[in-house]
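Here's a structure for you.
A single protein chain has been removed from this complex, and every other one stays in its place.
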Amino acid sequence: MLLADEVATYHPVLSGNPYQPHMARIVRIHKMVDNNHLFTLRFMEDHLAHSFRHQPGQFIMLSVPGAGEMPISISSSPSRPEVLELCVRRVGRVTAALYRLKTNDVLGVRGPYGNGYPMAEIMGNDILLAAGGLGMAPLRSLLWYALDHRDKFNNITLMYGAKRPEDMLFREELLALVDRTDINCLLTVDADPSGAWRNHVGRLPALFDHAKIDPLRTYAAVCGPPVVYKFILQRLLDLGFPKNRILMSLERRMKCGVGKCGHCSIGYNYTCLQGPIFTYWDAINLPEMI
Amino acid sequence: MSKPTVGIFGLTGCAGDQLVILNCEDRLMDIVALLDVRDFLMASSENDTACQLDIALVEGAVTTRRDAARLLAIRQRSKALVALGTCAVWGGVAALDRGQDRARLLDEVYGEGHPDYDSIPAQALHEVVPVDLNITGCPIEKEEFVAAIAALLNGDVPLAVEYAVCTECRMRENNCLLTERGELCCGPLTVAGCGARCPELRIACVGCRGPVDDANSASLVKVFEARGFAPQDIAARLRTFAPQGVTS
Partner (left out) sequence: MKILKLPKEKLDLFASVVQQFGELHAPVEQDGRYVFKRLTRWSDARLEYDRTILPPKKYFLPPKETLFRYRPGEGFVPHTDGLDQRIILFGVHACDVYAINILDRVFAGKYQDPYFQARRKNIAIIGIDCTPDKQCFCRSMRADFVDHGFDLFFYDTGNYYQALVGTALGDDMVLATGNLFEPVDAADIEAYKQRSIDKRRAFQLDVEIRDLPEIFEMEYQSEMWEELGARCLSCGSCSMVCPTCYCYDVNDDVELGSRAGKRTRSWDSCLFASHALVGSGENFRGTREARIKFRFYHKQRGFVAEYGRPSCVGCGRCTSACPVHIDVVEVIDRLRRVQDVASR
């Protein structure tokens, strides 16, 4: 309804259009793992490149021109601004279109969206990051945020498991963390056919034997396929973790990212607004959560 | 970039889908400019019948051993094979008689003592060779075809419609032929994309595009039966275009 005095003057103004993608250029494509490339993007508008800020755990909506739009979690840390790093697995038609692009090609980006990890709450505590397979993608933002603000956190433990060494995301940079003393970086693979792997071999939960975790002063950020949630969550509960200190990153279908299109709703929550980071407590209290 | 080489073929069918391609009047010049059509018997008398093809568009069902052999040959010379139209995708009306005694059918049609005709139960293309993409419809929709070609030229898989005719019919605000008039309308089971053309004209959907993913025919059949339709009439309607897709 238009107020009478606006009738003559009103024109649709879409400048505040939350669906407006902003163009960004592919700066680098790093082929980390087969069908899991890391895309580095920079906004073409300088002011956006400088001003874009996000929280670890948030996501963007990525447009591949002509193919479509999809939610992608941000893998880079806000402590390293100017560019965005996105770890994208090739699974469907839009990601397939993305994989055909080359350095210097242009994409659309809008965001950041979602609630991210509760950094203010986590600061001053220990952090346990536990990831399986592709679950490292959203956790990597949190990892580097914590390492870049090392004095704000107590003990940092990373447990990451992949099938084989060549399936490990961010392998080189994570291997470089193994010898650091300010983080307990535990990497494991289910199998090592080549025999060149110098870290752990075995299932992810076995890494708990190598970590000293105080459940009452630690926030655990967990991400991975359902099987990872199943075993890690149980282990954390057995250790006595409060359910609201276990943080999960959930994947849902999204068409808008801003709480309108309905696809990502879980019970009465929208993953795009109330998530994608949920506590384990939320998870067990919302239907269809995992 | 060189233009993709294309062949357009018809097996057993009415050639309606090939005709739709030729009827894309306003887009035809664009299509020809973008595709290198090498083999299209319906449109050209000079064809390269042996060259390698990037895309083969194949209409019709496989109803003879000759069809099957042609399809195998097309498959062998093509990178991507697209099933064009309901007959190619689902078997179509030619497959209505599947499961019946073939010899008896031939006797019925041609009389006893007929020559030995090459005739096998009709099959959809995917039952004979691997198919890369389905574009359904009886005939196919121009817009869907052009959109599919546009997507393929970019290397994208065309978008698939994942909902039933009812959805499009409601969007167009038609009176529902099923709930309002009690007609034997297959809209709830049939994949959309046609813009609910028939219900728009007050003609019940006969399911010519084949079933939607996750079609719940058992439930709709109960409704039809409760409305007084005879089971054999319902079964005949559901079987008309996609004998393998919808079972009651």
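We call the chains A and B, going by the order they appear; numbering starts again at 1 in every chain.
We adopt the following convention: a contact is a pair of C-beta atoms (placed from the backbone, for glycine too) under 8 Å apart; a residue touches a chain by one contact, two chains touch by 3 or more.
Quick caveat, the model's predicted, so the values are computed rather than measured.
Student: What are the shown chains that the omitted chain is in contact with?
Tutor: In the entire complex, chains touched by the missing one are A, B.
Student: Over the whole complex, note the residues of chain A touching the chain we left out.
Tutor: Against the left-out chain, chain A lists 1-7, 10-14, 16-23, 63, 65-70, 89, 91-92, 94-95, 106, 108, 251-253, 255-256, 258-263, 265-268, 287-288.
Student: Touching the absent chain: which residues on chain B qualify?
Tutor: Chain B touches the missing chain through residues 27, 30-31, 33-34, 146-147, 149-151, 153-154, 156, 159, 162-164, 166-167, 170-176, 178-180, 187-189, 202, 212-216, 218-220, 222-223.
Definition applied: only the chains that are shown with their structure count from here on.
Student: What's the distance between the Cα centroids of chain A and chain B, rounded to whole Å?
Tutor: Each chain reduced to its C-alpha mean, chain A and chain B end up 43 Å apart.
Student: Tell me, which parts of chain B touch chain A in their complex?
Tutor: 154-157, 159
Student: Under the stated contact criterion, what part of chain A meets chain B in this complex?
Tutor: Going through chain A, the ones touching chain B are 66-67, 93, 96-97, 100.
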